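One protein chain omitted, others in place.
For clarity, chains are labelled A, B and C in written order, and residue numbers in each chain start from 1.
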Amino acid sequence: MNLPERLVEGYRGFRHTRFRRERDHYARLAEAGQQPNTLMIACVDSRVAPEVVFDADPGEMLVVRNVANLVPPYQPDANYHGTSAAIEFAVRQLKVAHIIVCGHASCGGINAFRHNALNGVDAAHGDFVARWMDLIAPATKLALACDAVDPLHDQTAMELAAIRQSIQNLRTFPWLTAREKAGELALHGLWFDVADGSLRVLDEASGGFTRLDDAPLG
Amino acid sequence: MNLPERLVEGYRGFRHTRFRRERDHYARLAEAGQQPNTLMIACVDSRVAPEVVFDADPGEMLVVRNVANLVPPYQPDANYHGTSAAIEFAVRQLKVAHIIVCGHASCGGINAFRHNALNGVDAAHGDFVARWMDLIAPATKLALACDAVDPLHDQTAMELAAIRQSIQNLRTFPWLTAREKAGELALHGLWFDVADGSLRVLDEASGGFTRLDDAPLG
Amino acid sequence: MNLPERLVEGYRGFRHTRFRRERDHYARLAEAGQQPNTLMIACVDSRVAPEVVFDADPGEMLVVRNVANLVPPYQPDANYHGTSAAIEFAVRQLKVAHIIVCGHASCGGINAFRHNALNGVDAAHGDFVARWMDLIAPATKLALACDAVDPLHDQTAMELAAIRQSIQNLRTFPWLTAREKAGELALHGLWFDVADGSLRVLDEASGGFTRLDDAPLG
Partner (left out) sequence: MNLPERLVEGYRGFRHTRFRRERDHYARLAEAGQQPNTLMIACVDSRVAPEVVFDADPGEMLVVRNVANLVPPYQPDANYHGTSAAIEFAVRQLKVAHIIVCGHASCGGINAFRHNALNGVDAAHGDFVARWMDLIAPATKLALACDAVDPLHDQTAMELAAIRQSIQNLRTFPWLTAREKAGELALHGLWFDVADGSLRVLDEASGGFTRLDDAPLG
């Protein structure tokens, strides 16, 4: 099978519209290298493209994407840690000032975790997804403390709890916490609702998420 | 520190322009769930946003992003495998028809690997990046077979070799290869040049990359 | 000479990106006809595209563009009145609810008028531009009443005065004024500054223009 014709035409469209318009900026970035200010940790979900949702410029955000926008705890060993490598690259080499964990509604990974937990399927199910999602097991309790409902029975509550959990895990990286304490790095949690385009922001003091104020759509 | 004001305004801009225009499409995707046709494996690099480069619609591509767009070999064990989980989700649950490994010029991860290899720094350097990039050690030989130059001394040659390596590793996933053999799944390699916006496509028969034909920019 | 290659590629880019994404909307508009809510009267200037500046959807604004966004006074006779025909089409047939006169900084037509007035060149100079711009001769006095400076010596003062003049002229169209009095139509004056992207809004009560409040750019 050939490359999907749609993507070939999409690429040509990009090159002759946006790339053409911003080619000086791209050329400068190629020459000078990237200096993103933000690391965005987002989901692989096809409906939530961070550069689209935040209208980010090329060069503005380093973006790591995995199933359910998870951060594993700090565990430097002989295994391959893709997400942790991205965090190390962002914090120690690029010295980003912000890390944003951006979750979203209807997350397939969270849904799979809930389904498995409620049905007694263990993390050895399948090869990788169930084990990966097992990272949020501690969030079940975290969620209970913050939301009125049992998160296992509520998809949104579990999505929000997983964001809090990922931020907790970020703080297990010693060189990251050092920068946060020095006031050189801030951590943020966001949750995007695909259905209506609204965005909720984690208030770490209360543990709650509040909707970003915005004018109604016309 | 607050959420960067730039991203807040970028989000508001998105919501009142593109989201407003496509809100019916987003609402349908929220209701019906995603059915992406393609899994894109891309780099965390801030200059190469797949949805921008391919002008992808919401719902069109599942996108996993890690340092240097790598695919580890199939290794189902008790460890957390973020990239492999995304591949499993894409292939077994969403049944995508295409997997694209999309590399790019000036890749920081590839550069770090070359620097370490040429200077005798081993993979235990740092906590995660060097170990993660060690995944492409086999590509050093793979590159030599295909390109005229020693890839360790040539950034582009090593970037292209790493794409071939990732495609080789994809084929170690048994359920993925099964779908490929059944003609239900195709694998592709691409390389994007940030400086001039050109795109090269891997020809698996020859191992070479050829530039996608395109009209010159005005 | 052929069609400029840049525009051909720009069109192809549009068709494979934005048109593809909005094709259902375009198809509906083709089937149902247009029902724009707003008539925008704008300048031919290449730097001020109304659909870009207001991120307008297809179908949203009827747009007439002439040199310096002028409205001639109501004069139904045997001559061809292009702008008045557009106003008639908008008000009587499409029954728009808003008419916006949108001026801008560095207007070449206004500049030509000022140059001619200050240098004693009369409206018979050239074939059409000087005569056309003579439409704003009354605005010279209108401006004096509202702005501290002599508008002939100040480009911006004259641009703002010309917007007020055009709105005065709109009110010479009897069927337009009838709808305004009935509360079915509102008239607005805007001025766009190409240099910094700011937008000023006419306050008809005071005759002044005030900047639309907006967050600073990041």
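Here, a contact is a pair of C-beta atoms (placed from the backbone, for glycine too) under 8 Å apart; a residue touches a chain by one contact, two chains touch by 3 or more.
This is a predicted model, so every value here is computed, not measured.
Engineer: When the complex is taken as a whole, what residues of chain B touch the one chain not shown?
Structural biologist: 9-10, 12-17
Engineer: Over the whole complex, note the residues of chain C touching the chain we left out.
Structural biologist: Given the touch definition above, chain C has residues 1-4, 6-8, 10-16, 18-20, 23, 26-27, 29-31, 33-34, 36-38, 44-56, 58-67, 70, 72, 74, 76, 78-90, 92-93, 97-98, 100, 105-106, 108-109, 126-129, 131-133, 135, 183, 186, 188, 190, 193-197, 199, 201, 212, 214-215, 217-218 touching the missing chain.
Engineer: Extract the touching residues of chain A with respect to the undisplayed chain.
Structural biologist: 4-6, 9-10, 16-17, 21-22, 25, 55, 57, 215-218
Here, only the chains that are shown with their structure count from here on.
Engineer: Can we say the copies chain A and chain C touch using the same residue numbers, with more than half in common, or are the two sides different?
Structural biologist: Both copies, chain A as well as chain C, present the same residues to each other, with over half of the numbers appearing on both sides.
Engineer: In whole angstrom, how far does the Cα centroid of chain B sit from the Cα centroid of chain C?
Structural biologist: Computed value for the inter-centroid distance: 47 Å.
Engineer: Quick one: chain A and chain B, Cα centre-to-centre, how many Å?
Structural biologist: Taking the average C-alpha coordinate of chain A and of chain B, the gap between them is 17 Å.
Engineer: Find the geometric centre of each of chain A and chain C from their Cα atoms only, then give the gap between the two centres in Å, rounded to an integer.
Structural biologist: That pair's centroid distance is 44 Å.
Engineer: Which positions in chain B touch two or more other chains at once?
Structural biologist: In chain B, 4, 6, 10, 16, 55, 215, 217-218 touch at least two other chains.
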